[in-house]
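Here's the structure, in structure tokens; my notes come after.
Only one protein chain is missing; all other protein chains are in place.
Should a chain be cited, it is by its letter among A and B, assigned in written order, with residues numbered from 1 in that chain.
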Amino acid sequence: MARYLIARLGQALIVIVLVTVIAFVILHLLPGGAARATLGKEATLAQLAAFNHEMGYDRPLIQQYGMYVQRLLQGDLGYSYQLNQSVLEAIEQRLPKTMLLSLLSTLVAVVLAIPLGVLQAIRRNRWPDYAITALSLLAYATPIFFLGLMMIIVFSQVWPILPPEAPQGFTVAELLADPAGLVLPTATLAIVTIAVYARYVRSSMIDNLNENYVRTARSKGLSERRVVLRHTLRNGLFPVITLLGMYLPALFSGALVVESLFNFPGMGQLFWQAALKRDFPILLGVTVIISIATVVGALVADLLYAAVDPRVRLRGSAT
Amino acid sequence: MTSRFPGRALRGAVAAAATIALGAGLVGCGDNSGSSKGGGSQGKDTVTVAFRTPNWILPISAPGFTQGENAIFGQALYRPLYQYRLDGTAQYNIDPQRSLAEPPQVSDDGRTLTITLKDNSWSDGTPITTSDIQFWYDLVTANKDKWASYRAGGFPDNIDTWSIKDEKTFSITTTKVYNTAWFIDNQLNRITPLPQHAWNKDSATADVSDLASSPEGAKKVFDFLTAAAKDPKTYDSNELWQVTSGAWKLEKYVPNGEVTLAAQPNYSGTDKPKLSTVVLRPFTSDDAEFNVLRAGDIDYGYVPAANMSQTSYLESKGYTVSPWYGWSITYLQLNYNNPKSGVLFQQPYLRQSLQMLIDQPTISEVIWSDTAAPTCGPVPAKPGTNTDTARCVYSFDPAKAKELLESHGWKVTPDGQTTCQSPGTGPNQCGEGIAAGTPLEFTVTSQTGFAATTKMFAEIKSQMAKLGIQLTIKEVPDSVAVTPACEPTEASCSWDMSFFGSQGSWYYPAFASGERLFATDAPVNLGSYSNPEADKLIEATQFAGDESALMAYNDFLAKDLPVLWMPNPVYQVSAYRSGLQGVEPQDPMNLMYFQDWSWK
Partner (left out) sequence: MSTLSEAVGPAEPNDTPPRGLWRQGLIVFCENRLALVGLGLFVLLAAVCFLGPLVYQTDQVHTDLTAVYRAPGEQGHLLGTDGVGYDQLGRLMLGGQTSIIVGLAAGVLATIVGTLLGAIAGFFGGWVDAAVMRLVDAMMSIPSLFLFMLLAAIVTPSAPMLILIIGAFAWLGPARLVRGEALTLRSREYVQAMRGMGGTGGRAVRRHIIPNAIGTVIVNATFQVADAILYVAYLSFLGLGIPPPAANWGGMLSDGLADTYSGHWWLLYPPGIAIILIVLAFNFIGDGLRDAFEVRLRRR
């Protein structure tokens, strides 16, 4: 187990280093200088040069990367000239919003997806299965910005019971103080996510229902209800843990759109605005933070999974 | 195989999750106040405004922090020496009420301006004196390279003598004889008195001294103030920013979030605030803003161009919808230094035929829903006057454009590719440097995020295609960043045409002269247009004493087409609650004076 842990940690580290390299290379392929994008059309050549010097953009790329890593190791993500804020501060400010949104919507999605998936697995290829499949795929097929807009039109314009924007505070307490504002954005993000989890629960449950131990349980005369709930569900849900870890980046992509629509300036919004303005420190910082979160998430999920299910431990060591 | 994992734990977790999710849902449903949340503040003495979060507080603008929201925020807290109005009632366009000084007295030789301050005081009661002006002057002269408004040869390089006469009077002697109106409107507009008695130090704990009077000291003070300005989360707590001269004080500041301005009780100006609080709220997108406006949650917002058809709905909800005209022009920049297409743009007949394919009146009316008006030349029409399209030298005329091309040796192939048939420099040939078979194809670098801009270029592309001129439209988030002024040999010089005017390409200070746009090597002359005649006329506007120089300059460039003139959109279409008074007139130079606002 210790060896597995060390190997897994090593992998995680390599992944994070790779992420910084990929992000760095892509960013420096962006046409047009950060300087012109930041300082605007009125900036003089001298001002542009001064900016490039201040931000270190006049140095060779490899040296810039070295300096970035060096500062990163000291926990310094740099300073965003455009926001007039340190990257860490900007991320600290936005992270609670996106985390809350992601957490709430995942919670809602998982809570709804599990019973749906189980029902589908039990009633496989009968009308409940078809109906749920059709509906969840319909939700999945709807572009999230279209769905969000429809929610706003229906629930805050035509039938105005909910506000068209998310709460405006920056701390979790402030956000939770206005639960009405959270309903539409959470629901929008949750609806498209349900399909993914329900499909996963369904296939995992089907696999497990066919496992030997389930057949044994059945042959022992246990009721189907007991078989499903006591034996299969537990094992069928383990893979969902892995999915939760893996799904984080996709969630951020969705959050980007939801944030823009519901006036909820979180991480996705931060990244988008930075991309529009060539705000390199923010782009790098957000990418690094999200990938660390994802890698750590995946690691925790794997370890949990391995701790829970010995079969995986064996499979894991083959990686 | 059975798991050793205790089933209770999992069930417990799921149950807890369900409870939380349901809880959130229930609370959400229980609160039916819904859309009345937050904003609607009619009848109270507060107003909620859709407004990007300003992020620069120091009234010496730093490069990159010159956006409109910073200008408005800045002058709400710190009054500039002069404020301007363009309604034609005031001498040199100086606003007599808001300005901190009387209009300058000009010496007979025109080189010396003597300025007398009115009686005003800082929020802590200290009078505003010439030492506060001197303090500003010391800081900017010692830190020119860090000041966004500095241009080599401009202010303060063009000052020969700067002298303080007494507490209320100072005088400026210029190196040359400038056109007084130009100098007052475009140079003195930079001066903002700074609280010398509170800021003249180089650390928070140091005592105030006359440190800034030496250049080294001024650098230290400047660095200290800049460092404080680079820490926005302390804007509402840092003692430095408590001493202000403006009508408002900063009550609450959240970086990238809401900003609350409160009426300054000690404001010494005559235009006292009528409201007690102004809340500035940022939005993540136009869609988000409009949804909230439509739900009635803000008192002052804007209508995105695509939603102009909602005007009557908003009016029925008690809003007044009013376009905000800017003191601006809009154009399509041509890159004269492009190694391929530069030679084409050099040909006046070609620029003329391109211009004749842009149907400015129809585009303004149909695509911009009448929230844009044709640009005809470099000097904007006076606010309030209707743009007379007859003023435009080249009106929309595809037939004439075609004739013009054909008479200069081009083989026009409608919906195909028009090419040069007879190269050469003769009067009926394509022109210098244009080889036989050269196609007319250009790439326009335009802006993303503006539906009307996208439609406008679809229309222009279609019109040009009818004459076999192929336009490729490339939309980027920031067109200025990828279309820099460049030398033909540089890789960055491959752009043909650039558009950055979805909210107007250029906003002028009070005096609309073109020294920064169309003079050879001017800082914002992105396309490297150069014409000795234009240079002469531009210089004349800075030095000649009368309006006729501006007219001559306008007429020449309107005809010469340094760029292609495009419909000039309004800055924004404002929508505000009809009970809110004092919003009009909306300042064409994009400032907002919240102190004039009040509820009916």
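We adopt the following convention: contacts are C-beta pairs under 8 Å (C-beta built on N, C-alpha and C of every residue); 3 or more make two chains touch, one makes a residue touch a chain.
In this text, all values refer to a predicted model and were calculated from it rather than measured experimentally.
> Of the chains you can see, which ones touch the chain that is left out?
Hidden chain contacts in the full assembly come out as A, B.
> So which of A:27, A:176, A:222 or A:304 would be touching the chain we can't see?
A:27
> Out of A:80, A:168 or A:193, which residue would touch the omitted chain in the full complex?
Selected residue, touching the omitted chain: A:193.
> Give the residue, chosen from B:102, B:251 or B:459, that touches the chain omitted from the document.
Reading the full complex, the residue touching the unseen chain is B:459.
> So that we can see where the missing chain sits, which residues of subunit B does it touch?
287, 290, 294, 304, 306-307, 309-310, 313, 359, 362-363, 366-367, 415, 446, 448-449, 451, 454-455, 457-459, 461-463, 465-466, 473-477
> Against the chain that's been left off, what residues of subunit A make contact? List them.
11, 14-16, 18-19, 22-23, 26-27, 29-31, 125, 130, 133-134, 137-138, 140-146, 149, 153, 157, 192-193, 195-197, 199-200, 203-204, 206-207, 210, 239, 243, 246-247, 249-254, 256-257, 271-272, 275, 283, 286-287, 290-291, 294-295, 298, 318
We adopt the following convention: only the chains that are shown with their structure count from here on.
> Quick one: subunit A and subunit B, Cα centre-to-centre, how many Å?
37
> Taking the touch rule as given, give the residues of subunit A at its contact with subunit B in the complex, in rising order.
Touch residues, subunit A against subunit B: 31-33, 36-44, 46-47, 50-51, 79, 81-85, 89-90, 93-94, 104, 107-108, 110-111, 114, 149, 152, 156-157, 160-165, 168, 170, 178-183, 186, 211-213, 230-231, 234-235, 237, 259-265, 269, 275-278, 308-309.
> Report the residues of subunit B in contact with subunit A in the complex, numbered from low to high.
1-3, 5, 7, 10, 14, 17-18, 20-21, 24-25, 27-29, 31-35, 37-38, 55-56, 63-66, 145-146, 148, 150-152, 229-230, 232-233, 254-258, 281-285, 287-289, 291-292, 294-295, 297, 476-478, 480-484, 492, 500, 516, 523-524, 526
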